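As you look at this complex, bear in mind that one protein chain is not there, while each of the others sits in place.
Our next item is chain A:
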Amino acid sequence: MEVVYITIGVSIVVAVFFFIIFIKSVKSGQYEDMYTPSIRMLFDDELVTTKEKDKKEKSTK
């Protein structure tokens, strides 16, 4: 049963690892704006189409 020392050790290391990642992401401001990215994500399509248009126009020219 000495394996308990290892399992507990590993689980705590994993937990602390995620905890540190969480603190880091808070620090970097990831949670400051929770709304805009959800909208921005939906725009990517429009961006692509307009860019393609640009390309097409350039190629036709």
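What we mean here is this: a contact is a pair of C-beta atoms (placed from the backbone, for glycine too) under 8 Å apart; a residue touches a chain by one contact, two chains touch by 3 or more; residues count from 1.
Convention: contacts and distances are computed from a predicted model.
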"NADH-quinone oxidoreductase subunit A", "Maltose/maltodextrin transport system permease protein", "Iron-sulfur cluster-binding protein" or "Cu+-exporting ATPase" - which is the UniProt name of the missing chain: "Cu+-exporting ATPase"
Interface residues of chain A (partner: the chain not displayed): 1, 4-5, 8, 12, 15, 19, 22-23, 26-27, 31-36, 39-40, 42-43, 46-47, 50, 53-54
